[in-house]
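Missing here: one protein chain of the complex. Every other protein chain is in place.
For reference, chains read A and B in written order, and residue numbers begin at 1 within each chain.
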Amino acid sequence: MFRYYLKLGTLSIRANPMLSALMVAAIAVGIGACMTIFTVRHVMSGNPIESKNDQLYHVQVDNWNPDDPYEEPDGAPVQVTYLDAKALFDAGRAFRQTTSFKTSRVVQPDGDDARPYQEDARATTADFFPMFDVPFLYGAGWDRASDETQDHVVVLSRELNEKLFGGEDSVGRTLMLNDEAYRVSGVLDTWNPVPKYYDVNNNPFEAPARLFLPFSLAIAGSFDNNGNTSCWKPVEEGSGREGFLASECIWIQMWVELQNASARQDYMNFLNAYVEEQKLLGRFPRPLNNHLRTPSEWMKYNEVVDEDVDVLLGLAILFLVVCLLNTIGLLLAKAMRRAKDTSLRRALGASRAELFKQHVIEAGMIGVAGGALGVVMTWFGLRGIESIFIEYEFMQHLVRMDWSMVTLAVVLAIVSALGAALYPTWRTCNITPASYLRLQ
Amino acid sequence: MLNMKNVSKVYRTDTVETHALREFSLIVEEGEFVSVTGPSGSGKTTFLNIAGLLEDLTDGAYELDGRDISKLNDKERSRVRNEKIGFIFQSFNLIPELNIFDNVDVPLRYRGFNADERKRRIEQSIEMVGLGSRMQHLPAQLSGGQQQRVAIARALAGEPRFLLADEPTGNLDSQMADSVLDLLAEINAAGTTIIMVTHELGLADRARRNIFVRDGQVSDNAPELHLASMAAG
Partner (left out) sequence: MEFGPIWRAMMRNKGGYLLIALQIAVTMAVMVNAFAIMQERSIKMSRPSGIDDANTFSLVSVGFKPDMDAKTLVQEDLDLLRGLPGVVNAVETNSFPLRQGGWSEGLHREPGVGKSVSSSAIYFVDEHGLDTFALNLVDGQNFTPDQVSWDSDSPDFWPATVIVTQALAEDLFPDHEGSYVGKTFWFNDENPANIVGVVERMQAPWPTWTGVERSMLVPLRRESEFARYVIRTEPGYRDELMVQVEELLSGSNKDRIIRGLGSAEEARKLSYLGDAAMIKILSFIVVLLTAITGLGIVGLASFSVARRTRQIGIRRALGATKPAIIRYFMLENFLVSSVGVVAGGVLAIGLNIVMVQAFALTPLAWYVIPVAMIVLWVVGQAAVAGPARRASAISPAIATRSI
C-alpha cells in the first residue's frame, strides 16, 4: 500500500501544482530561517573538547574586593592573578596544569628585505599541548623542564610555518622574535577550535594564536598582556613590574586536568586549603568561593553564545510557526476540495486508518521536498549571514553546515509537515462516507 | 441476506429533528433484484446509505449476511463495504485523475490483493462491461454511459454479494440507460443480489420486486398507488 499511496500523493501534488509548490516553499523557507540561525548557534555553542570534558577544569579562586563582588551577586573572578597562577602551578597538584595569557611577538623573517610583522602569541606551559589534545604536524611541544628554565623555544601554527618555512619540517630551526633567537620545537597541524574554549575571556570567536612560547619566559621578559586585565586594588605606587606581578590584578587563565571524580575532589580540597592559607596572610578577603568548571560549564558560565542569536532563533521559530499555519490552511483547503474523493474511497471500503495513512504519506512527501529545499535555503541563509559579516573574517567558521544540521533540517521539515497535516487529516478522516456521493 | 428490523434514523441539528426512517423493516433474500421507489424526501436514500454501511442507524437492528452490523467498528464496517458491497452512483463518482484501470483498482487496493490478482480482476471486469480497449483512458474521455459501465466494473471487480445502485441511469439518455439496465439484469442472473433506488417507475418495473417507501417507512400499497403519488408529488 505504501507505494500506492506514494503514487496517489504524486497525483495529488501534480493535480494542484501551485498549491503544492506554495506548501513546499512555505516549509522550506521556515526551515531555512530556523536552520540558518540554529546552525550558527550550534557552532557557537559547540564543545570542541567534548572527549575530555570530564577531565579538564578551569580554575577560579575569589581574591576580589570584600565590598564589591567581581560579578553580582557572588561571582568569582574569571581569571587569576600571577601570584595564584604561579603558586598553584608550582604546587603541581593536578595530573596536568597550565597557566597562560594572550600576548604578541614581532616576527623577524630571514633576509634583509623581509619586513618584520606582529603575530598573536600565547604564553603557556608544556602541559597545554597534551591537555587540550593539540595536534602536531612536526615535533612536539616543549618539555616541562623548559617551563622552569625559561628556554627560548617556540611552537608554530601550521599556517605560520607555511609562511616562514614554506611548510617544511622546521623543528630545530631558529626563529627571531623581538630580536631574540628561539628554537622551533614543534609545528601544529590545522587546529581551530570553535569556540576558542581555552580562553573565552578574550573573544571566544577568533583564531587561535600562531605562536606558543613558555609562560615563564614571557613573565621574565615582561611580555605585554593583550587580553583583559582587571584590578580591584591599585598596584603599589612606584613598584613597577614587580609590583604588578605581586598585585591582585587578574589576567591569567588557568586550567587543570584531573582524571577522575576523586582527583577533582582532592584538587578542590587543595584549592580551599590554599585560599585558607592565603587568608592568614591577609589576602582573599571574600568568603571561600572556588570553582572548577568543565569546558562546557565554563563556556555556559561566560555566556559564549551571543544573546542576539537566541533572540533571532526565537523569532525564526515563530517564523516557522507562521509557515506551518500557512501550510495547515492550505492542506485544509485541499482536503475540503477532495472531500468527494475521500467520501468515495470510504464507500469503496477504505477505513479511517487507511485514509489517515494516505494523507500522512502525502504530507510526508511535501515534508521531504520542503526539507530538501530547506537545506538549500539554509545554505543560502548562511551565505547571507557571511556576507553581512564580511568585515568579520572569523564568521566563515560559524556558518558551516555539517551533516547533523542537514539531517536535522530534513527531519524537522518532515515532522513539521506531518504536524501541519494532523488537523486537516483528522477532518478528512471524519468525512462521512455518504456525504458527498450525491453531490454533482 | 439483508434483514432490517424497526430501523430508525434521526438527523439532529440545533433546532430541527428530522426522522428520515421510522421503524423501517425489510428483508431481502439472496439473489433478489429489488427496486426501491418513493417520492423525494421519503427516506429511500437514507435507506440506501444505511444498507450500504455509509451511515449509522439511530435505532433498530440490521443484519447483513447474518452479521449484526451495529456492533462493528469503523475498520470492520469498511471491510464489509469493501468485500460484500458494490456501489453504483447516479453521478458515477469516478476519480478524474485516475485512468479506467486505476479507478477499478481502488477498492481492490483496500482489499489487499496482490498485483497479479488485481490485474486479473480489473481486466476481467472491464472486459465484462465491454470497455477492454479503453483501460488507459481517463474518465473525461468517455461518454456518460461508458463512465457508468466503468463504475459498474469497479463495483463488480471485488465480486460482491450485494450491488447497491442509486439512480444508476439518472444521468443517462434512454438508450444508454437501457443498456446499463440490461447489464444489471445480467449480473443479477449470475447470482448477485441487487438493490436499486430510483424514482422512475419504468426502471422499477425491471426489478423482480418493488418496495415503495413513504415517510420513512415501507408502504404496503401496490404499484398503482405510486402512479398517483408521483402525479401528486
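Going forward, a residue touches a chain if its C-beta (ideal position, glycine included) is under 8 Å from a C-beta of that chain, and two chains touch if they have at least 3 such contacts.
On a predicted model such as this, the values are computed, not experimentally measured, just so you know.
Of the chains displayed, those contacted by the omitted chain across the entire assembly are A. Only one of A:Val29, A:Ala94, A:Leu271 or A:Ala417 touches the absent chain when the whole complex is considered: A:Val29.
Within the whole complex, the absent chain has one touching residue among A:Asp133, A:Glu148 or A:Glu236, and that is A:Glu236. Of the candidate positions A:Phe244, A:Phe284 or A:Trp298, contact with the unshown chain belongs to A:Phe244. Residue-level contact of subunit A with the missing chain is found at 18-19, 22, 26, 29-30, 33, 65, 67-68, 105-106, 108, 115-118, 178-179, 224, 231-241, 243-244, 306-308, 310-312, 314-316, 318-319, 321-323, 325-326, 328-330, 332-334, 336-337, 384-385, 388-389, 391-392, 423, 427, 440.
In the analysis below, only the chains that are shown with their structure count from here on.
Averaged Cα coordinates give subunit A a centre that lies 67 Å from the centre of subunit B. Put simply, subunit B touches subunit A in their complex at residues 45, 49, 52-55, 74-75, 77-79, 81-83, 87, 89-91, 93, 95, 97-98, 106-107, 109-112, 154, 158, 166.
On the subunit A side of its complex with subunit B, the touching residues are 1, 4, 11-12, 14-15, 340-341, 344-354, 432-434, 437-440.
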